[in-house]
Each structure stands twice: as C-alpha cells, then as structure tokens.
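Before I ask anything, here is the structure I am working with.
All protein chains of the complex are present and in place, except for one that has been dropped.
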Amino acid sequence: MFKRLIAERTGKSPWLFHINAGSCNGCDIELVSVLTPRYDAERLGFKLAGSPRHADIVVVTGPVTKQSLPRVLRAISQVPEPRCIVTMGSCPQSGNVFRGSYSIAGPLSKYVPVDVDVAGCAPKPEAIIDGLTLAAKILKEKRGRMN
Amino acid sequence: MDFPFMKEAISQLFSKSSCAMYPAVPSQAAPGYRGRIEYHPELCISCGMCERVCSGNAITRSVENLEDGRDKITLTFNLGSCTFCATCADFCTKHAIEFTGDYHMVATKEEDLLVSGSFIKAAPKKKAPAAAKTEGCQTPAGKESGVKPRDDGKPVNDPARCVYCTLCAKKCPAQALTVDRAAKTWTLDEDKCVSCGTCAQVCPKNCIIM
Amino acid sequence: MTIVIDALQYLGYVLIFPGFLFCFLAGMLLCGIDRKLVAKMQKRVGPPILQPFYDFFKLCGKETIIPAAAERNTFMLSPLVGLAALVVIQLFIPVFGFTAFSGIGDIIVILYLLLVPALAMILGGAASGSPYAGVGLSREMVTIISCELPLVLVLLAVAKTVGGAIGTGLCFSLSQIAEYQEVNGSLITKISMLPAAAAMLLLIPGETGSHPFDAAEAETEICEGLLAEYSGAPLGVFKLSHAVKMLSLTSLFVALFLGGLGTGILALDAVLLFLLCALITAASISFVHAFTARLKIEQIFKYYWTVVSLLAAVSLALAWYGL
Amino acid sequence: MNMLGNILSYQHFPIYAIMALFLGSFLIAAFGEKRSVRNILALLSVTAALGFILALMKPVVFHGEIISYWMGAREPAGGYAIGIALEVDALSFFFALLVAVAVFVSGVYSIQYMNRDDNEKEYYTLYLLLCGGVMGMVLSGDLFNMFIMVEILTFAAVALTAFRNTVRGAVEAAFKYLVVGCMGSTCILVGTAILYAQTHTLNLAQLAQLAPGDVNTATRLAFALLFVGFGTKAFIVPFHPLAADAHGAAPASVSVIISGVLTKSGIYGIIRICYFLFQSMGLGAMQFLLVFIGSLSMFVCVTMALAQHDFKRLLAFHSISQIGYVLTAVGLCTALGVSAGLYHAINHTLFKGLLFLAAGAVLHETGTTDLNKLGGLAKKMPHTTALFMVGAFSISGVPPFNGFASKWMIYQASYQKAVESGNIGFLLVTIIALITSVLTLASFVKVSHSVFFGQLPPELANVKEVSWGMRSAMGIFALLCIITGLFPNLVTAYLTEPAAAAVFNVKNYIEAMGFDGSAAVQLEAGGFQHAGVWDPVSWLLVLCIALLAITIVAVAGKYGNVSRCRAPAVENKYQLFYGGEEQEFSQLGGEDLFWGFKHNWRGYFKFMHRLHSGVVNDYALWAVVDLALVTLFSLIVL
Partner (left out) sequence: MILLNYIASFFLIGLGFYAIVTKYNLVKTVIGLSIADYGVNLLLISIGFNPGGTAPIFTWSELDYNSFFVDPVPQALTLTSIVIGACVTAMSLALVIKLEEQYGTIDTRKIRRLRG
C-alpha cells in the first residue's frame, strides 16, 4: 500500500534545486517568476529547495563553464534518486552564444544524462512550467521503475 | 515596525487570485514574442545570410547533390542553441524565417528541438556556369566572373550572381549603395562611396568586387 | 481483563487519538491549510490542501543518503525521537474535557518537552557534520532562547490565574486548567489573559520556526541549515514534525485560553479542536507569514525579549494582582 | 567477640569512613611505589568509605537516628563539649553519601585516566587527602574541626590543581585559588573565634543551642565571616572565576571532586550556619541573601559559560550555575525548596561528575579541551558521546533525566513561595531559573556540536575510544543520572526529604548530642504538595510506545532506503554539500555559535569580560567587597 501511495505521490511534489552554471541570470529570473503569484508553480507542488539533498529536479541554467563543471556535477550527484535533470535555456544544451569559448565545458549532456530540455533564451514561464511538469512525469516513471 | 502589506494580505484573502492557471488555461504569447522558429523552405534562396549572422551557431545548412544535378538544400535550426534574437529573420530577404508565438519548446530528446526544412534548388542557368560550379563561397571573388575590378578601388557588382539581398546597401556606412530588389538593380553613388569594402565583406554571394 | 482493556485503551490513545494518527492527519492538514492561506493572501492559488501529504509520501520514496562525515545513528534516529516527543506532547494537552494522560505531566513538562523536537533536530543536524547545520544550529538555539522567556511568562501567568481561582495558589496541571475552564468559561474572556493570549499568538510562529522567524532554516542563505544533509524519509519525518509542532502549539493555545468550549462528545471535540487550531494557525502563522520578510536572528531575539515578553509580563502582572 | 561487635557497631562507621580515606592516603604515601599496590590501596579506601556510608543508610534514614560520636569517648563535661564530636544526622549523611559515591567513581576513573602522568603516588596521596577532607567536613559536629577539614581539602585541591603544572595556567589557577581560598579560610577561622568568644564552645549542636539567646553585633559579624568563608568553598558569586580556573587546569578526576563534592561541602557549611547556628537571626532576611546570591550565581555563571571555548572551563562555570540553583532552592526555606535544592545537589554531583569525566576522556585521547580544535568525535568515541549526552541532557533538564525532576521542584518551590509570600522577587527567581535552564541547554548544544558532532579535524583522525575502566566509571554516573531521574519519588522519599526534615529539626540535632534544645526556634517545615504532576516512568513508557510505533511505521515505509558510503574513498555523492565545492574541513568553532544572542548582549559580555580580568588582586578585592557587603547586610538587615 505504501509503495503505491509513494509511487503515486512522487510526481505531485517535485522539489527543485537550481544550479547556475555561469548563466547570464536571464533564466534564473524567469525561474523565479514561475513561483510568483502570476504563474504560481506551487499549486502544482513545485518548491525551491535549498539543498540538493532535498531536491527531485535539478534545474541547470548557464553554459556550464569549465570552472563550474565539477561543482555542477558534484551537486547533481548529491541529489538522491530518483532524480531528474532539466536544462533551462539554450546555454546548457549547447553553449548558445558562448559556444566555442575557451571557458566553456558544455553542453551538459556530455557529462550527465539530461532528462528534459527547455529551450528559449530565456524560456517563457509557461514553457518552464511545461518542462517541469514533464520532468515530474519522468520522475514518477523513474520512481515506478525503482519499485 | 511597519507592515506595508498587512491590509493587502487580508483583502486578497477574499479576492480572486491573480494566477494565470497556465496548464489548465492555455495562454497565448504576447504579440511580437519570438518563439519557435518556423522555416519556409519554399521561400528560401539559400543565400546563407541567416547562418552568417546567427550568434549562437544555431543554423546549419547542408547540401545534398541530387542525381539530376540539382541540390537539395536543408536548413536546420537548433532551438537548443538559438538565442531567439531574430537577426536571421531580419536578414532574410525572402522572409523564409519566421518566429512564431509558440513557446512550447520542451523536449526530452535533442532532436525534438531541431526545426529543419529542405528545398531543391534548381540547376543554375547556363549563363553563369562558373558560378554554378563553384557553389558556396570558396572561390575568391572575381576570379572567374565577367566583371573586372575598377581601378579607383570602388566596388563593382556581378549581376550574374547577385541575389539583390540589399545587405550591402544596409551595411554601407556612407549610404552610397541603392539596391532595388524588385527591379533587380544595383547602383553605386560614386560621390558618396568611401571605398571601405564593407559591402564586399558582407555580401553573402561574394559578388561584389573591389 | 480490565488491565488488558485499559492497556488497549491507552495504546489507542497513543496510536490513534490524540496520538500518532491524529497528529499525522491534523498536523499535515494544518500545514496544508497554512500553505493555502499564505498563497491566498499573496494572491496566489497555492498548493492543494493535501500537498503536505504528497510531499511526505514522496520523501518516503526517495533514497536516503548518509554523508560520509555524518554520525549515522544520531543522524537517523533523531527525527524519530523528535516526532515521538511531539506525539507525547499532544497526549498531554487536554482536548477540552478529555485528557488522555492527565497523571503524568504538566505545563513545565510541556515547556521542556517542546525543547525536545528542536533538540532532536539540532543533534541530527550537528551529527550530519555540515557547516550549514552548524550555522543553523546556532540560530535554532537562539530562537529557542528567544521564545523561552515570553513562553515562561505566559505559562506562569496562566498558572497564577487558575491557581488563584481554584485556591491552590498556583496550578501547573493542564487538566486542572482545562477543568477550570469547563466550569468558568474560557480564560481568554479575562482581561488579564488577553495580553498573554496575544503574546502566545506571536510566539507560535517563533516556536514552530515559521516564516518570519525561520532564520534557522533559511533555505536561501544557509541551505535549510540543520536539514541541509537530510534526504528521503528522515527529512519527511522532520517535515512531519514541523507540521505536528504547529498542531501542538495551536492546541496548547486552545487548551490554555480557549478551553470550555467543548461539547462533551469526543468526536465533536476533536473536530472543534481541529477547527480552532486551523483558525489560530491562520491568525498567527499564515497571516504573519504572508506579509513579512525573514528576520535576522538577532532581530528575532530582540523582538521576543522586548515586545512579546512585555505583553506576557503585563499579563503576568495583571494576574499577579488578581485582575 | 563483644569487642569485635563493638568495633563493628555502626556508631563507629562515620569515623571509619573518614579514616579509610586518610589512611589510604598515608599508606600510599608510604608504600605506593608500585602501581598495583597503589591502585589496590586507592580502590580499597574509596570502596571502604562508600561501604561505611551506605551501611549508615539504615539507621540514619530508615530509623531516623542521629549518630553522635565523641572522639576518644570524651563526652561533654559540665554541660560543655570539650571533646571533638562527629554528628551524623540525615543532612550530614546525605552529603556524605554524595561524597562517597563521587569519590568512588572518580577513584575508579583515575586509575586509567592518570596512567600517563608521572608522580602518580603523590596524586593518589593528595586525592585521598582531598576526599578525606570533604568527608570529614560533612560528618563533623565541631566547627573548628570543620575548619581544619576545609583547610585540608583546600590544600589538597590547590596542590591537585597545580598537579599537571605543565598545563597552561595550572600553576596560575592554583595560586589564585590558594590566595582567595585562604582568605576564605581566614574568614571561617575568625568567625569561629568570635563565636567561641561568645559561647565558649565549638560543638555545632551546642552552638545551635546557645546562639539563639545571644544575637549581638559580634555574632552577626561571625555570621558574615562564616558565610563568606563557606561561600569561597562553594565558589558562589563572586568567587566563581576561581572555580573556572581551577577546574580547567585540574585533572578531570579531581574536577569531579572539586565541582561535585567540594562545592557541596561549601553548601553544607552554609546550610549548617544559616539553618542551625544562626536560625534565630531571622530566616526571612537570610532568605534574601541566599536567594539573591544563588540567583546571581545561577545567571552570571551561565552567561559566562556561554562565552567560554574551553570544555572544562565551560563545565566549571556551569557547576557554579548549578550551585546557584541549589543555594536558591535551599534559601527558599520551605520544605519543598530545601528538598528540591538537595535533590539538585545530588543531581549536580552525578551529571557534573559525568560531564567532567567525559571531558577528561576527550582530553585523555585528544590532548586538548579547546572547543575550537575539536569536533566529530562521535564517530570515534561513540560510547563517550552517548554518556556525555546523558550528562548534557540531565544538566539541561531534558525530561526524563534527573536535572528535570529537581529543576521542576525548584520552579515550583520558588513560584509557590512567590505566590504565598506575595513577593514578586521570588517570581523573578522562577523566571531566572527557567531562563538559566535554557541557556544551559544552549551551551551544551554548543559543546556537543563542537566536540562530539560536526566535522572531525584531520589531525584527530587516529583518536580511539577510551578504555573500559574510564567508560564504566562514566557509566555508573550515567546510570545514576537516569535512575534518579526516573524515580524522583524514591529519591525525595529516602534521601532529600529526611535531609530536609533534618534541616528543619534543629531541636533533634541539639538533643541528640545531649544538650537542651528547647530554646531552639522550631521552623515550620510542613509538608508540600506538588502543584503539577510529573511521572517519568509512565512518561517514558508512553514515549517508548510512540517511538516504537513510529519506528515500525518508518521501517515499513522504507525508512531504511539508505545508501551510505562503503568505499574508503569518499565519492562525490557522500560528501557534504558545500554549495558545490569539494568537501573540506570547516567546523564552526565553539566561539562563533549563538551570535544572535551574544550580539544583543554585547555590552553585558564586554563588561563581564573586563570584570573577569584574571588578576588575582581583583579577585581578592571581590572577596573583600563581598565580605564587606555581607557584613553590612547582616549588621543592618538581619
């Protein structure tokens, strides 16, 4: 009974941990705006967590600079299973305008399996909500596979 | 101690929320929003301007030589690398690139974020076989074209290759160039020209010779 | 035979009402109501009322990572001890006329028992070895110190009022306080108790570590402080403890100031208790949460030792001179 | 046969208990060259002392007898006590039991704790001398004898403080203690002399008989001198800096005796002079003195402790804070108050002993007690940690440990007193006591974080758990802490209430020695009723059931879905979260905790820091000022 209860509820309360891997702050601001009264992601159960240990979904913004890469990977590895990695904006997916720069180690998918990409520069809050709900769905599937 | 929002807190308890309720209530992007790229291959003339101006290297063009001598040209827009600055659309003389209001650019696979389209470019006219043979921009300008460079260092246009994209006119710092797309004319105001060479540099077809 | 029935009855008290199950359901619901109300006041829709349940079950399904630097036994056990202590507090607090265990504790016991969950959290956090937990521990302890003075004053004022009225001078027994209110009406109707009730209302968010007073768990600056290294089920238990603590403090408020409203039927009383608790949560936790920003830790201390203590002291002085 | 029976009569047991300790001391001085001989002698003497005292339980507690013992059978002649007497009533027995237990456990602990020091022979000699001094002091029925014992224990304590003279500040602490301690002893002697001049006797019972009729300026002066003199022994404010210095430097096993027992002997002295010798001077005013100084000690020392960053120094300040509780409760002059105070005295001996032994264990293994250099020892010393936590919970009054039970009684006693007397001052005492309690908790949270939890400094990676002997010594204390916490009714019924009754029954005390006690002022002791209820056993039962239920649910609900690091190298996943940085050592130092509290009180802390200057002249000045104030108080108010 517990197992089913847990598996059912996993998708309903995804907590986010946000990593800024060298972002220009555009996506960061959009992510915050998702939690404002206008969009209010909390009604879907989303919540920003302060520590990766509490998180289910890791949201990475920024082009993953060489300086930040080991830190990003460490923080991601500290998130307990099941976890879901969301790249937000174009930067972590490809490097965007910073592609080819001497200081860029991205894209993130070279290092960890990325579950959801939310494109946009920066993505519209609705798109972020879309991406996060998709991530929550994936999370639930992952949890189901753990049983 | 001062609590500026105390009253609001109480009054809002009884008022309707200002929440957009997004997934339940679909929402439209504001006019002018630059979302998912829509590409109209039928309009494209493969000038390559978009590719050159793209800051995020999001546009790739691939050419496939068909058996009948024609080329199948495919443009791929990687939304995962796009900054949505719309410079490509601005520069596209043919309006083949369009930024729609669709913001649902969410994907679990990278392929989902690619927008591509292809068209088959007709074989070039016999009139300028050299140009057809040297497809692309590899050939240095003027080598095999019929126009000779002028002695005074001012630009000359090769009408055989010019697609009248007006980029040279836009970029000309002295506004010495006038290009009429409809009439397919390219005129140079020699008094104004400063022989800077910007037009030759920016020309996507390398048809301006200095 | 009667012993068996008695034992079963007490077991029922511990496990079902007003023990574990009631704490779990009511606490989580209170927490959900709180979140909903805060959202409402901020012009949001807010999470579903059942959201705390979802969170809890989700956390139960997560992996629990024990950091290599942590002391394992303390790290894993302290959430359970904290929760157990809270459940026991709930057993002491009378539900209007009904007290599950009247014979084994009183106000001072509750005063100290309220320290136990915080202590469990502090030790668990300290055992994790995280420096964030170190900062969190320091702040949590200062918050406890801050709340202690006004809480003591409030409890002494109540003890004096009831004790003076029933003729024993002072009364530390919660069930006697409840009985007194059954006969004489709620204490909040007394003028001398009004400041104390107000102080208690202001105390509840501090004791539970709710919003403006949550410097100890500030997620944006010290990564949730004490809980920084907790994941999975132990974290869920801590979240549950937080919810139950809200229930405990609000029902303590009901027991101290709003007694005597009971109907005599236990089931109705339980519902009434829950409704009153929700009302107090709305007034003290959610309302303050909605329009304040997080205080710095030394501001918390200053606030509790001046404004709130003053309120409580006024009440104690009034009670002392028999008003 | 008859002679043997006579020798083994319990009448002799008090002197046997004292002699066992002194004899052990002398024998070790003479024959203690070999370690085994030394250890056996030391253990034998402390065990014998404990045995003799325990054997006294039956006559003194159960039969309510008061043992009067004249040395050399020199009974009073002509109505005047010429001989030296021992008199053991329930109060003396109570303190003797504390002494015996603490001495026994600390003796067991010493054997392995001191094994790395040289001059062990001298250590045991002085140690047993100290113990004998305290034992003699609480069993003595003679004021001058008390003074002698006080001097013996002061000397032994000073010498033991300086025993590890290479430890930072040990000699300094010993010197300060010696100077102020000797000033205190001088005060006691002058007070004794003045009393002798007034009454021509030194026997406590006879003094108690004669004093009531004769309250004049001289006796008031004697009271002030004796009070201050015993105050220095109890280290109450303003003598607390000495305690802190001495405890910090002395070996832990000695700190147990100094803090757990020596301070109690000061309290014993104060009870004897206030309640027995000078009870006719008006307890109401004396009450104010005791309660005021007690509350001051309680509060000042706990705040001082918050500012410390040395483990043992912090414990030392707490010890005086707890002594403040005892003094306050005793000063309340009600049956409940005295009973509560004595209960807290037992508890203080037990938990402070435990805490000092834990500090000693940490010092023994790591070589430091600086809170800023320690951390994370819980992984290396799990048993010590568990035992320390028992002590810390006890002293902070977390139910169901013993500190809670006695503090609970103290709160009730002071509040009851406030309500009954209508004096709002006592209400303040209740509040101060409650605040002190939570501040105590705060500083033990600090200790537990910066010594046992938190991160392990790299240089302590090879620390091991202490030996079984030391752990079992701590275990005895911990067990006693839990037992006294779980069965407060038994403790009050068999230990504190008889002792409290003895405090209020001066007449019996006088008459037991063969003097006329009819003139003694009989205090209204009365019974007491708890204003609330506290049943630790049921409480624990309920807690256990709740915990069990939660655990079962937790285990069923996959609480054990645990992953932890098994490889020797720490993977990223099991590192601590540092905002993404690689794990490094960053323990929060003990000094840096509780900023929010200290910042608001920065003026106070700065002032206190300036006041505790560490210059021995200042401390001597405090002693003189204290003496002057108490003298003024006793001349004007009493």
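By letter and in written order, the chains are A, B, C and D; residue numbering begins at 1 in each of them.
Going forward, contacts are C-beta pairs under 8 Å (C-beta built on N, C-alpha and C of every residue); 3 or more make two chains touch, one makes a residue touch a chain.
This is a predicted model, so every value here is computed, not measured.
Seen in the complete assembly, the chain not on display touches D.
Taking the complete complex into account, D:V616 is the one of D:C274, D:A413 or D:V616 that touches the chain left out. Of the options D:A197, D:I483, D:L548 or D:L632, the residue whose C-beta touches the omitted chain is D:A197.
The missing chain, though absent from the display, is touched by one residue of D:Y10, D:F26 or D:F144; that residue is D:F144.
Of the candidate positions D:F175, D:F292, D:Y494 or D:W595, contact with the unshown chain belongs to D:F175.
The chain not shown here touches chain D at positions 144, 148, 151, 155, 158-159, 162, 165, 168-169, 171-176, 178-179, 182-183, 185-186, 189-190, 192-193, 196-197, 200, 202, 244-245, 248-249, 307, 313, 608-609, 612-617, 620-621, 624.
Going forward, only the chains that are shown with their structure count from here on.
Two chain pairs, A-B and C-D, are compared here, and C-D has more C-beta pairs in contact (counted per touch definition above). Averaged C-alpha coordinates give centres for chain A and chain C that are 34 Å from one another. Computed centre separation for the pair chain B/chain D is 87 angstrom, with centres defined by C-alpha atoms. Counting partners per residue, chain B has 17-19 as the residues that reach two or more other chains.
Counting partner chains per residue, chain A has residues 2, 6, 37, 40, 43-44, 51, 53, 78, 80 touching two or more of them.
Of all the residues in chain C, the ones that touch chain B in their complex are 37, 39-45, 287, 290-292. Residues 2-3, 6, 19, 51-53, 68, 70-75, 77-78, 80 of chain A touch chain D in their complex.
Listed in rising order, the residues of chain D touching chain A in the complex are 556-558, 563, 571-573, 575, 577, 579-582.
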